[in-house]
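Just one protein chain is left out here, and the rest sit where they should.
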Amino acid sequence: MIPVESESSTKNGIKVIYVAKENILPFLKEKKEEGFDTLLMISGVDYKDHLEVLYHLLSSKNNTRIIVKTKTDGEVDSVTSLWKGADWHERETWDLVGIKFKNHPNLKRILLAEGWVGHPLRKDYPMDKKQYVNLADDGEDTVSFDRGEGY
Amino acid sequence: MMGRIQFPSTGGRGTDMEDKVIEVNFGPQHPSTHGVLRIKVKLDGEIIVDAQPVIGYLHRNAEKLAEMGAYPKGMIYIDRLDYVAALNMELGYVLAVENLMDVQVPERALWIRQMMVELNREASHLIWLGTHGLDMGMLTPFFYCFRERERILRIFDEITGSRLLYNYFAIGGVYSDITPKAIDMIKEWTEDFGTKLEEIQSILGKSYIYVSRTKGVGTLSAEDVLSYGVTGPMQRASGIKRDLRKDSPYLFYDKVNFDVPYRTEGDVYARFLVRIEEMRQSIKIVKQVLEKLPQGDFYNKKYSKPMLVRLKATGESYVPTESPKGEFGIHLIGDGSSIPYRVRIRSPSFANLSSIPTMLKGYKIADLTAAVSSIDPVFGEVDR
Partner (left out) sequence: MSDSILVTSLDEALKWGTGKSLWPFTFGLACCAIEMMSAMGSDYDWARFGSDVFRDSPRHSDLMIVSGTVTKKMAPRIRRLYDQMAFPKFVISMGACASAGGPYVRGYSVVDGVDQVVPVDVYVYGCPPRPEALIQALKMLQDRIVAGRVKH
């Protein structure tokens, strides 16, 4: 049994479990073996002093769901070995919230262009500082703070 | 940008296989991408060796912008997520907000919501059917589907005043009541849509070309479906009978009678049949709602429009709903102010689309459009 830090629940009664970030991979593995076979999404929340990673799990047989949370300073273990779908969700969390996933096979930006500066869903992201995307000769994106020739 | 083909340097036949793998770029502008999907396809002759989707060409910052305004203001961005089924998106948001704030909603409003959501599911599936026909090289279903869809849109126009993006569901109810004229229109529609649907189904389902291009194509096994988190009609076509309307009913889905269609083949044709059957079940639901629609208020008088922006909330809430594409839900975290601290959107198309590498591997390049369109991706929702 992996120790649980604390438990609470959402307003409509979905169980929320806090786990230490070292234990996240074994804990989720244990939950998968218990029957939580679907990973619905991974999301990140910026609480200014720390970051949190949320895992929404669903058991399709028993029709129960839990939310597993872990506090981190910017790095957790990747769960791509458990669910293939975790790949894109982890890339998105890295892209928008800036949480690194250790041992992820291809941790690149997914929604924004490669080379973008900053992580927009952080609360301190400067919204007034505009960035522009241009196409390089090989068809890949380049990001710059000035407009470039395309605009 | 289109069709950037690098031919093997050795050329000719009879060389070793590794040199024959060519890379083809599909999209982001292509008539069969349903928006702005780009797939990097590696081909060995005609066989797909690897397909990697590239997304993000419609990333519109819905989550960030919803975190910058009051709770009801987030609705405009939620509306535009899955723009062909905007009411389904709105439903996910209002249910989460109402759950977070403990708002009571009058019974009539809930029934109206249920009917509107089912009508919008029909409109969404009709768009899918029409464009799926286009991708398979048939122009006729497109015109049939759009003719039927316009009838649903006229009903929406009568009730909400808008054709595509409605902003109709409000915190505590709906913005306007259903008029008697709209009820007549819906009744007329429920009576003959079934036969029209059969007509559309027969165009595709009785076509030998269509069936042979879709049977056994783009197969996803039940294990892959669970591993990728695929939900909705795609999941049901792969033999997993899950529908949130039945499994964890919200609104009044437990008070109406309908079946959950499912098949076990997991190919494009199975998804076609599942979606067509879902449309039939939706007609059934709309008919029952019309019979059961109670009289009363259509919104909670405590939550009038001007005071909505002052609503405050704490805690967190996640309410899953069944959108036409799969499980849609919004994880809301409130910090006690009138602006949500975190709005996290669980978008079904995002997870469904991530299964493309597994789905396409080993099939021919001509099967790509069939398989991609059977996912029914809507890019407002994939990229958010």
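Worth pointing out:
Letters are used for the chains, namely A and B, taken in the order the chains are written, and counting of residues starts over at 1 for each.
Here, a contact is a pair of C-beta atoms (placed from the backbone, for glycine too) under 8 Å apart; a residue touches a chain by one contact, two chains touch by 3 or more.
From a predicted model like this one, the values you see are computed outputs, not experimental measurements.
When the full complex is taken into account, the listed residue touching the unshown chain is B:G35, out of B:G35, B:P72, B:G133 or B:G266. When you scan B:V84, B:I155, B:A170 or B:I333 for touch with the missing chain, the hit is B:V84.
Listed for subunit A, the residues touching the missing chain in the whole complex are 111-113, 120, 125, 127, 130-135, 141, 150-151. By the touch criterion stated above, the residues of subunit B touching the omitted chain are 1-2, 28-31, 35-36, 56-61, 64-65, 68, 76-77, 80, 83-84, 127, 131, 142-144, 146-147, 149-150, 153, 163-165, 379-380.
What we mean here is this: only the chains that are shown with their structure count from here on.
Taking the mean of the C-alpha atoms as each chain's centre, subunit A and subunit B sit 23 Å apart. In the complex of the two chains, the subunit A residues touching subunit B come out as 10-12, 14, 16, 37-41, 43, 45, 54, 56, 60, 63, 65, 67, 83-85, 87-89, 92, 96, 109-113, 120-121, 127, 139. For subunit B in complex with subunit A, the residues that touch the partner chain are 1, 4, 25, 55-56, 59, 61, 63-64, 67, 99-100, 102, 224, 226-231, 240, 242, 247-248, 315-320, 327, 329, 331, 333, 341-342, 344, 346, 350-351, 354-355, 358, 383-384.
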